[in-house]
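Could you have a look at this structure, given as structure tokens, before my questions?
Each chain you see keeps its place in the complex, though not every chain is here.
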Amino acid sequence: MISNPVPWPNGARCACVISFDMDADSLIHIARSKDSHDRLYPISMGRYGPTVAVPRILETYRRLGIKQSFFVPGWCIETYPDAVEAILTGGHEIGHHGYLHEDPIDAPDQSAWFEKALEAHHKYCGGTPSGYRAPVYNINQEVLDLLVEHGFRYDSSMMADDIPYRIETSKGQLWEMPVHWGTDDWPPFAHYSEIGYMMPVAGPSKGLSGFWEEFDAAYDAGGFFMLIVHPFLTGRLARWKHVETWLEETLNTKDVWFARLDEIADHLDQVVASGAYVPRREVLPYYTAPIGHTE
Amino acid sequence: MISNPVPWPNGARCACVISFDMDADSLIHIARSKDSHDRLYPISMGRYGPTVAVPRILETYRRLGIKQSFFVPGWCIETYPDAVEAILTGGHEIGHHGYLHEDPIDAPDQSAWFEKALEAHHKYCGGTPSGYRAPVYNINQEVLDLLVEHGFRYDSSMMADDIPYRIETSKGQLWEMPVHWGTDDWPPFAHYSEIGYMMPVAGPSKGLSGFWEEFDAAYDAGGFFMLIVHPFLTGRLARWKHVETWLEETLNTKDVWFARLDEIADHLDQVVASGAYVPRREVLPYYTAPIGHTE
């Protein structure tokens, strides 16, 4: 059902990424900036991520021998350096995820926020990241240009395909590692009135079951399976136990390639360079002016 | 449980329509007209429809040998001519679905929008369509009059029955091909904060399971089963795989008639003309002035 499946390394039938956005308590600070510092419940809900969930997740990855991708807002990098160090020590990748999880569409002067986050990456992570994921996926043309300008190799905020595709702008190119609400843990698990996100909270196995069906379909089609999940949600004890069990079973019984997104970008560059693969291209900007009947 | 079941062709027990509303990114442009052109995530979510999902859906239909109905806003016809051509080449029908998915209740001067969409149909689809579905189902009396005036044969926006019924106005008549929230994919799958539609996103099999129960009931009653679904939601990889499997099983094991809505209108005209069937009638307008205690 995928018209141009990627030839994955060693003939693997599916590439798999469990990508974590470690937003911690940035979410409450950007949403309620006046008094968020005194909102101890949402702060504590977010802190669970870097302090409890990330060590748990990293231990699973270490035991299973897989490397994965994390996206961390710059302010979280500065505030939770131990979690950042543990992620990097484990051989994982940290991508750009804004500074304080600010929505690019809402945040004036996106360039300043973007650069401030980049400084945190330079200081704590040893350089410019390879990839970017927009907070709440809200990438815009300005950010896309910033990515190209700073030499980013991929974005992971858009939904125009099931598998990685090529984004081309007049300034340069990027890989798009596409996201999807069906593999995001906000719909099944987020219950966060302060940011207006009140989902009914599925039980662990039920909330995750849709993800595994998405994997089954991607696997059958020789595709790309990526979870977009959060340590403070999917890294909770009961949920992560289910994910870990699924990881073990999948590694034991399926022919998949678990990889970091930058490794997947490497591989894509290689198969394109060798002529083994022609990716789908999306040329941007899609539009340069408002759409509609007032035109 | 249906008091006046339609005699379907060749004694089929149920008429079946998988109707797709290919809205693409019109939804974000009408909802956020000021800056939608820079909102790359919802644009990309919508573009998945014409570029990835529609070819997939058409391939399934081609393989299974069925023709179905699509509703496409005029702006989408102009913006995605390749998808439109592929739909038409496959022998499918394209109905009127507004110009930019504007809600008729909210859009002043509905007539201008309506005509503008009609121009797109004339230019790209070869004539006036047979059918209409109101964006967000919000048909009003003005649009109904426009449909009659332009010779449309059916509307598909209302819910007054389980099976097709006759709409009669002082200006003329139409078939109503009734919709229902229980066979619409927005409730199980739409997660779209920009348009205020935040459903918890069911897993593929769970989200679709209600549809199949609706079919079972329609089949038992000798009725009419229509899905109102969207390429960017139900045309996603894992969901469409489930629909395809259901289509194959249903075609193999049930006595059903998969048809385009205009073909169903043809059939209805015929059984009415032959006296084999007397349809239920709804006379409109229902009301000519506001209802209530201020009368």
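Residue numbering begins at 1 within each chain, and the chains themselves are lettered A and B in the order written.
FYI, a residue touches a chain if its C-beta (ideal position, glycine included) is under 8 Å from a C-beta of that chain, and two chains touch if they have at least 3 such contacts.
Just so it is clear, the structure is predicted and the values come from calculations on it, not from any experiment.
Taken as a whole, the complex in this structure file is built from 4 copies of one protein sequence, with 2 shown in place.
We adopt the following convention: only the chains that are shown with their structure count from here on.
Note on chain A versus chain B: their Cα superposition corresponds to a rotation of 90 degrees, in steps of 5.
Averaged C-alpha coordinates give centres for chain A and chain B that are 34 Å from one another. Remark: chain A residues 1-3, 105, 134, 136-142, 144, 157-162, 178, 180-182, 187-188, 197, 199-200, 202, 206, 209-211, 213-214, 216-218, 220-221, 223, 282, 284-294 touch chain B in the complex. Chain contact summary for the complex, chain B toward chain A: residues 25, 29-30, 33-41, 43-45, 47-48, 51-52, 55-56, 75, 99-100, 102, 112-113, 116, 189, 191, 193, 198-206, 236-241, 244.
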